[in-house]
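Everything below concerns the one structure shown next.
The complex appears here minus one protein chain, its other protein chains still in place.
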Amino acid sequence: MALLEVKDLHISFKTNAGEVHAVRGVNFELNKGETLAIVGESGSGKSVATRAIMGILASNGYVKHGEILVEGKDITKFSKTELEDMRGGEIAMIFQDPMTSLNPTMKIGKQIMEGIIKHQKVSKEEAKVKAIELLTLVGITDPELRFEQYPHQFSGGMRQRIVIAIALGCNPKVLIADEPTTALDVTIQAQILELMKDIQKKTGVGVIFITHDLGVVANVADRVAVMYAGRLVEIGTSNEVFYNSQHPYTWGLLASMPSMDAEGELFSIPGTPPNLLFPPKGDAFAPRNQWALQLDFEQQPPMFQVSSTHFAATWLLHPAAPKVQPPAIVVRLRESFSSEGGVLD
Amino acid sequence: MAKEKLVEVKNLKQHFKVGGGRVVKAVDDVSFDIYKGEVFGLVGESGSGKSTTGRSIIRLYDITGGEVKFDGQVISGKIKGDLKRTLTREIQMIFQDPYACLNPRMKVVDIIAEGLDIHKLAKNKQERLEKVYKILEIVGLTPDHANRFPHEFSGGQRQRIGIARALITQPKFIIADEPISALDVSIQAQVVNLMQKLQKEFGLTYLFIAHDLSMVKYISDRVGVMYHGKLVELADADELYAHPLHPYTKSLLSAIPEPDPIYERNRQRIPYTADVHDYSQEGPEWVEIRPGHFIRANKAELVAYEKQLADKK
Partner (left out) sequence: MEAMKQHYVGPNDTIEVEESLLVLAPMHAEASEKIESKNTSFWREAWINLRKNKLAIAGLVFIVGIVIMSIIGPYLNGGADYAAQDLANSSQLPNGTDWFGTDDIGRSLWVRTWYGARISLFIAVTVAMIELAIGTTYGGISGFYGGTLDIVMQRISEIISSIPSLVLLTLLLVVFKPSIPTIIFAVSFTSWVGMSRVVRSQILKYKEYEFILAARTLGASNGRLIFKHLVPNVVGQLIVVVSFSIPSTIFFESFLAFLGLGLPAPLPSLGILISDGFKSMLLYPHMLLIPALVLTALMISFNLLGNGLRDAFDPKMK
């Protein structure tokens, strides 16, 4: 059984202007020890979907339809106390800004111990030993000394390490990381990513990694889910999504990153993502899609299967659809992969 | 090719007093020139002083030392009111945060027209409106957008409104302070393309400040790398990325994530600490090691860098 299964999830927000359909039918699953990256721009629903998994939607948001199964149990039906037990226990979360997720007036050692005591049911002394082990695990030198310090005595990268230690202290099965490196410098980002991969190897925790940076995705992900306007548009293994992408939105994302040897005008996706107060009838990406078919404007494409692990929601995969040429960089990625003898399974 | 200097920054120092009598040297003895019509990229991590440099040039901060020249005139320190007025027209800025850079209580038309209103560049309401509509169109928006408030726009649209506001006074020089770091990847490309289009159309010169090295490389003609308030290396963009010399530049370049899983799996990150430099015997200087390629190094390091360059070529 998968650690986490999300089935046909719909989430809406009530606002003054009406109902915002933030997530509109999303399916995915997460297995033990794997990293699933969810990619998409702000407003694509990636953060909302994972907040629903944590049970921390804003007060005007609600799960309209669908199930979120954590080890087979549907948490959308959980009571408040059940949710509280699960949060931090089965599922822990790391946020973008490490400063706001730490209590500035509490020693970091105590903050790590709190979760350990609550979720691992151990004595104070044991918790302290474990907390120091965790500090070592997340690469903090002099853990005994650092244990007694306050958040402001740490740099941004160190704080994010502590946040990770706190999350791990709850012994979670699923770790949700919401843009954990976006606020950090590139060199620090690289360190944190290495740390997260290392921890996953050691603990076997399943990770959902939310980001809009495909470079980061390429670094951490086993599987990649691409979201647009509240729906999954493509999901597959990291190799499949990077080297054999099918959805024009994924193409656009890949092509709009300048590679180090890019020349000429950068490919860019024109326009602006839709307002989910008024979700479009057909494929939400169609108006910005250079390869849109007329059918895209009429009817939402279903998920087409590309391989046993790879799915994409585009009418281009219909057998009768015209064959189109993806942007140069997508073609180049495909070629570089096969020329290096890569085979997609 | 005779290149004309538009901006000259000489030994710029920007020190801030913080509590306890300590002084933070946000920018410390930084010198560089920006030529007419080029894009000068300034990269570095948070706290490196890159944004402070930009803000010092545009006089948001009073500088502690050094000198800034624009079009041959000194624009730092005490200057005449006339010159100040000219500068606020000719030098503009694009900001990082698309949410904080637009006044939430003002309509888009008034936000964009602010430069016109302050400098009285529109003869009447009609002309003011026409100018705003024209600039909206240039940045890919429509007159319909003029009467709305900022909160109704997406991040990319807001950034374009910010660009429109900067353009309306027809500036020569634009300081873009991390203009894309807060935007989504797909929108980053849109904004960068727009900035390039505008540069060609209006003959603009940019100072492009960012921490995203791949985008900086893409848009810039020349790139300067800052570390802890000091410029450590400066060269043509291609040269800097092909032959980085300073260990900090190398470290930065090695950390850029690329959208390519195989490349990522094989990436070798080069860590950097300031300890690699031994400046106990001899301090570093700002030296032009090759024409156009500057580096901060002492004599011993220069010899090593020379050798590296010779080996590569």
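Per-chain residue numbering starts at 1, and chain names A and B are given in the order in which the chains are listed.
In this text, a residue touches a chain if its C-beta (ideal position, glycine included) is under 8 Å from a C-beta of that chain, and two chains touch if they have at least 3 such contacts.
Just so it is clear, the structure is predicted and the values come from calculations on it, not from any experiment.
Listed residues B:K50, B:R128 or B:R165: the one in touch with the omitted chain is B:R165. The chain omitted from view is touched by exactly one of A:P270, A:P327 or A:G342, namely A:P270. Of the listed positions B:S76, B:Q96, B:Q188 or B:S214, the one in contact with the omitted chain in the full complex is B:Q96.
If you put the hidden chain back, the residue from A:A2, A:L83 or A:V122 that touches it is A:A2.
Interface note for the absent chain: among B:F40, B:F70 or B:F153, the touching residue is B:F153.
Within the entire complex, the positions of chain A that touch the omitted partner chain are 2, 5-8, 15-17, 27-29, 235, 270-275, 277-278, 286-299, 302-305, 308-309, 311, 315, 318, 320-322, 324. On the side of chain B, touch with the chain left out of the figure occurs at residues 55, 58, 60, 84-85, 88-89, 91-93, 95-97, 100-106, 114-115, 118-119, 140-142, 144-145, 147-149, 152-153, 157, 162, 165-166, 169.
To be clear about the criterion, only the chains that are shown with their structure count from here on.
In whole angstrom, the spacing between the mean C-alpha positions of chain A and chain B is 31.
Residue ranges on chain A touching chain B, taken from their complex, read 41-43, 156, 185-191, 193-194, 212-219, 221, 238-239, 242-243, 252-260, 262, 265-270, 272-273, 333, 336-337, 340, 342. Residues 45-46, 140, 154-157, 184-190, 192-193, 196, 211-215, 217-218, 241, 251-252, 255-264, 267, 269, 271-272 of chain B are the ones touching chain A in the complex.
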